[in-house]
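Next up is a structure, given as structure tokens.
Note that one protein chain is taken out, while the other chains of the complex remain in position.
Letters A and B name the chains as they come in the text, with residue numbers starting at 1 for each one.
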Amino acid sequence: MSALRMLGLPLLLTALGGCDRSAEVPAHLTVSGGDVRIGEQLVTSYGCGACHVIPKIRGANSHVGPPLNQFGRRSFIGGHLPNSPDNLVRWIMDPPAIAPGTAMPNLGIPREQARHIAAYLYTLR
Amino acid sequence: MQKAPTGILSISSAAARLLALLSLGGGLSGCSITIEGVQSALDPRSSIAGEISQVWWAMFWGSLIILALVIALALYALKRRSRPSRLGHNSLIIVGGVLLPVVTLSALLSYGLNIGHDFKSGSAAPAELTIEVIGKRWWWEVRYPGQGNGPPAVSANEIHMPAGVPVEFALTTTDVIHSFWVPNLAGKIDMIPGKVNRVQIQADTPGVYRGQCAEYCGAQHAWMAFYVVVHPPEEFEAWLRNEQAPARTPDSTFLRQGRESFINTGCGACHVIRGVEGAVGTLGPDLTHVSSRLSLGAATVDNNLGTLAGWIADSHTMKPGNLMPPFAAFDGATLRAIAGYLESLE
Partner (left out) sequence: MSESDASMLRPLAGDAPRSPGEARLRKAWAKPQGIAMLSAVNNTIVGRYIIATGFTFFILGGILALLMRAQLIVPENDLIDFELFNQLFTMHGTTMMFLFAVPIMLGFAVYLMPQMLGARDLPFPRMSSYGFWCYFIGGVLVFGSLFIGAAPDGGWFMYPPLTSLTYSPGINTDIWLLGLSFVEIASLVAATELIVGILKTRAPGLSINRMPIFAWAVLVMASMIVIAFPPLLVADIMLELERAFGWSFFDVERGGDPLLWQHLFWFFGHPEVYIIFIPAAGVVSMVVATFARRPLFGYTWVVAAMIGTGVISFALWVHHMFATGMPRMSLSFFSAASMAVAVPAGIQVFSWLATLLGGRPVLKTPLLFVYGFLFTFVLGGLTGVMVALVPFDWQVHDTYFVVAHFHYVLFGGMVFPLFAGLYYWMPLASGRLLSERLGRWVFWLMFLGFQITFLPMHLTGLLGMPRRVYTFPAGMGWDTLNLISTVGAFILAAGVLVFIVDLFAHFRRGERVIHNPWEAGTLDWLPVAPFQPWTTFSVPLVHGRYPLWDQRELVAEVDKGGHFLPDAPVGRRETLVTDMITAEPQQVLRIPSSSWIPLSAAIATSVFFVAAIAKEYAWSLIAAAVTLAIFILWAWSNARIPEADAVDAGKGMSLPAYVTGIHSHSWAGLSIGLVVDFAAFASLLFTYFYLWTAWPDSWPTEPFTTGWFPLVIGILILAASSYAMAWASRANRRDDGRGYWIGILAVFALGALFMAFVIPVFARSGLDPTRHSFDSTVWAIIGYHLLHMGVGLVLATYTMARTLAGHLTSRHNTDLNNTALFWHYTVGIGIVSLLVLFLVPF
């Protein structure tokens, strides 16, 4: 029965194991009042993946809009605004107000939620 | 991306519930625990689903006993292998192989075949409402009776029904075989070309349940799901009145522009929006009240302005192989306008 006993080990090893969160966010991209975890949930529930590739969000693989991987290293938002926390929150709340020709609709996201989302997006580096 | 409603089971609680299921799952008397889930046969919300779940628990415990008996005998044979047991005898074959199955199966048949009679339409109280559901690749057309003698109110991928009332479903298909299944409410029944299958379902309590196609139907069988919204009866009446009405008229320039673009870009060749000239095609879902629905693409994604726009621009990353062609022939503002217009159709 040694076969049976030795089988336990690989099984246990399979059950263990986890995944690490992404690298730290630099100070100038910290969003005050933004909670990364809530932001991630909001990105999921608003269905941002319907238009964007977003790393680690399952099924977010559409190329209607620009991919959001390494968003924390992006220089401009929507090709218009310098990438800063304030600008990002404004953009998320109402993109057409900043760039009237954009395809990204105004989803009516309140400021508080936009902060969480922005905080999450800056973790993508 | 969010697909389907937020799950009730997280990973850790699923494991805990699995244990709970195995350790305290009711008794032979038929009492049972329920597993919460959006689409579960073990979380019955109608009498028929309840009966089936009860018979499952009875069979589960019965089977466990028989399995334990067989395994115990088999292991006992190994334990006593130095001297043969007196159980090794032809009579064991007759008792275990003939009497045991005959008795247990007769009992099971007489109990089991008597349940579920009111599933088949016309056998119980007559239904007050008939809803037609037509399977399509890979979505569901849903037709409710119109006002008076008017044309039926057509919707898609979402069934609304009153609680506590028997509702008849007339099920068929216009292409391949599909199967209509809402586990919380009843078993499945196939949708077969040239045939209309009728079943009757009475949902006990208001709530939202998920159903899914259960007969492999090609490319996007995996994302051919739908929601059943069970209302309190009076709320259902209100909902149906709204559904029967034509589409609401846009109340801003932006939305009017959206409606115009909808027609100009050819969307109307496949979609109906009741009350809008040029939106008469029947290949795709009726969009008259699309904004009031929970999901897009047959419960593929949650329905909001953003996912609508994403779906229009490229539905094929969300649901590859679906039959709606990708539309990328308009500028960003037009896309927003069309999506905005559809989002206004409550």
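One rule holds in what follows: contacts are C-beta pairs under 8 Å (C-beta built on N, C-alpha and C of every residue); 3 or more make two chains touch, one makes a residue touch a chain.
The model shown is predicted, which means the values in this text are computed figures rather than measured ones.
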Hidden partner chain, touching residue among B:M161, B:A186 or B:L305: B:A186
Sole contact to the chain not displayed, among B:I115, B:L129 or B:V165: B:I115
Touching the unshown chain, subunit B contributes residues 1, 3-9, 11, 14-15, 17-18, 21, 35, 37-42, 48-49, 51-52, 55-56, 59, 63, 66-67, 70-71, 73-74, 76-78, 80-85, 87-90, 92-93, 95-98, 100-102, 105, 108-109, 112-113, 115-117, 119-120, 137, 175-177, 179, 181, 183, 186-190, 192-195, 197, 210, 212-222, 320-321
Listed in rising order, the subunit A residues that touch the chain left out are 1-4, 7, 10-11, 14, 58-59, 61
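The rule is simple: only the chains that are shown with their structure count from here on.
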Whole-Å distance, C-alpha centre of subunit A to that of subunit B, is 32
Given the complex with subunit A, which residues does subunit B contribute to the contact? 1-3, 6, 301-302, 304-307, 309-311, 313-314, 317-318, 331-333, 335-336, 339-340
Which part of subunit A faces subunit B closely enough to touch in the complex? 44-51, 54, 57-64, 96, 100-108
